[in-house]
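All protein chains but one are shown in place.
By letter and in written order, the chains are A and B; residue numbering begins at 1 in each of them.
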Amino acid sequence: MVRTVLTRIALALAVAGLPAAVLAAEAEEPPARSWPHEGIFGRYDRAALQRGFLVFKEVCSGCHSARYLRFRDLEGIGLDPDTIKALAAEYTVQDCCDDAGEPFERPALPSDRFPPPYPNEQAARASNNGALPPDLSLIVKARAGHEDYIHALLTGYEEPPAGEQPPREGMYWNRYFPGHWIAMPPPLSEGLVEYPDGTPATVEQMASDVTQFLTWLSEPTMEERKRTGIKYMLFVLVLTGLFYAYKRKLWADIH
Amino acid sequence: MAQTSSHGGAGEGTRRDFLELVSWATLGVGTLVALWPFVDSLNPSMEVLATASTELDLEPIQEGQRVTIMWRGKPVFVAHRTQQEIEAARQVRLDELRDPEPDEERAPRPEWLIVVGICTHLGCVPLGNRTGEPRGEWGGWFCPCHGSHYDTAGRIRKGPAPRNLEVPPYTFQTDTLVRIG
Partner (left out) sequence: MNREFVQPPLRGVAKWIDERLPILTWAYNELVVYPAPKNLNYWWNFGSLAGIMLTIQIVTGIVLVMHYTPHASMAFDSVEGYIMRDVNWGWLLRYLHANGASMFFAVVYIHIFRGLYYGSYKAPRELLWMIGVVIVIVMMATAFMGYVLPWGNMSYWAATVITNLFSAIPLVGETIVTWLWGGFTVANPTLQRFFSLHYLLPFVIFALVFLHILALHQVGSNNPLGIDLTKKDKIPFHPYYTIKDMFGLGVFLLVYGFFVFFAPNAFIEPVNFEPANPLQTPAHIVPEWYFLPFYAILRAINFDILWIIPAKLGGVIAMFASIFVLFLLPWLDTSPVRSARFRPIYRQFFWILVLDVLVLGYCGAHPPEGWYLTVAQIATAYYFLHFLVILPILGKVERPLPLPKSLDEPVLAGGAAPSSR
């Protein structure tokens, strides 16, 4: 009797596996890529982060905000304080308030947040055909597939298959976007930015760079975390070994 | 109940004692180190440290005028001193002072005195930085909490405060732009 129950459950499990595969086919899985920041010893590639920031600054930030990014945080991608100060001064931010109680504009300081492109959600939607460009501060963590997905999305624009019609005007077909029709126009094109280090600005290169920058932006403390983790693991291994040896000695005369 | 004191050989026992000592000591060290993140998390965060310096444009401050600005969440008094105030501060004999400091050191540019506006007694904000407020017997600042009088160099002259008003670290970026912190 026991055996029959077991067999039935095993059978049920095997069948249950089927719909999972069927469901997965709805949205195409982004291909897995390897990133320099992956793995226990993975670290961010500073040069790629800086190139990625350039793409973010010149392309993405036209429509997307990044409200957790302050200019001084860019020390994390290897910019020095003077460069950051000069960079911040290129932007104006609104401050409150002057002696008359009126808001006034001033050049941004390193302690300021990266100014958002739109003052509020309604303005963002009004300028983007009703769609809301999401904030990019946590975007890599906030999407299933993470950096693989962001990279795949940026490079996944294609001609729609024959017979596919956009649900409304101004939508684009993307292989990896859930539901395929996306409101964001293809953001990257060959030579869109000019890298100061001379790297050719191919779509692939820009997508890879900006994805790495956004990964850093989602988790700027990753390197500190992994460094701490390695020390922690080594210490706990030694500690466990010691207590194991001691435990064996102690219990030797019990059994 | 089994006895804990009987072991095999003497060497066996020593080795066990050694292991016991090392294991517990390692655990103790590890626990202490592990406490550090908890303690350190209570130190000023990056957000607080980021606003650790403030810049001030001195251009609009008239002679004889005093302004208050915030630096690290504390009031800082910036006084554009008159010639009279400068002389009053420089004529004082140092041995008369509780906390002897020459005015030249406290205000390298004599017309500008910059001090943290917090009484060194128990942390109140002294009066005298706004027009009409009492400036104390020496024409500087007066702390209403316990009656400390400061002179035009922000030095303690009378009352319970032990030290002069603190001079924050600052640098003149230009003749009219000062950076505090």
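Simple rule for what comes next: a contact is a pair of C-beta atoms (placed from the backbone, for glycine too) under 8 Å apart; a residue touches a chain by one contact, two chains touch by 3 or more.
In this text the structure is predicted, and so the values were computed from the model without any measurement.
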Contact partner of the left-out chain, one of A:Arg46, A:Arg125 or A:Arg143: A:Arg143
Candidates A:Ala47, A:Val203 or A:Leu250 - the one touching the absent chain: A:Leu250
Positions on subunit A contacted by the hidden chain, ascending: 2, 5-6, 9, 12-13, 15-16, 18-20, 23, 40, 67-68, 73, 134, 137-138, 141-144, 146, 218-221, 224-226, 228-230, 232-233, 236-237, 239-241, 243-244, 246-247, 250-251, 254
Residue numbers in subunit B that touch the chain omitted from display: 1-2, 4, 20, 23, 27, 37-38, 40-43, 45-47
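Rule of thumb we're sticking to: only the chains that are shown with their structure count from here on.
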Centroid distance [mean C-alpha coordinates] between subunit B and subunit A, Å: 41
Residues of subunit A touching subunit B in the complex: 70, 72, 110-111, 235-236, 238-239, 242-243, 245-246, 249-250, 252-254
List of subunit B residues in touch with subunit A within their complex: 2, 6-8, 12, 15-16, 19-20, 22-23, 26-27, 30, 33, 50-51
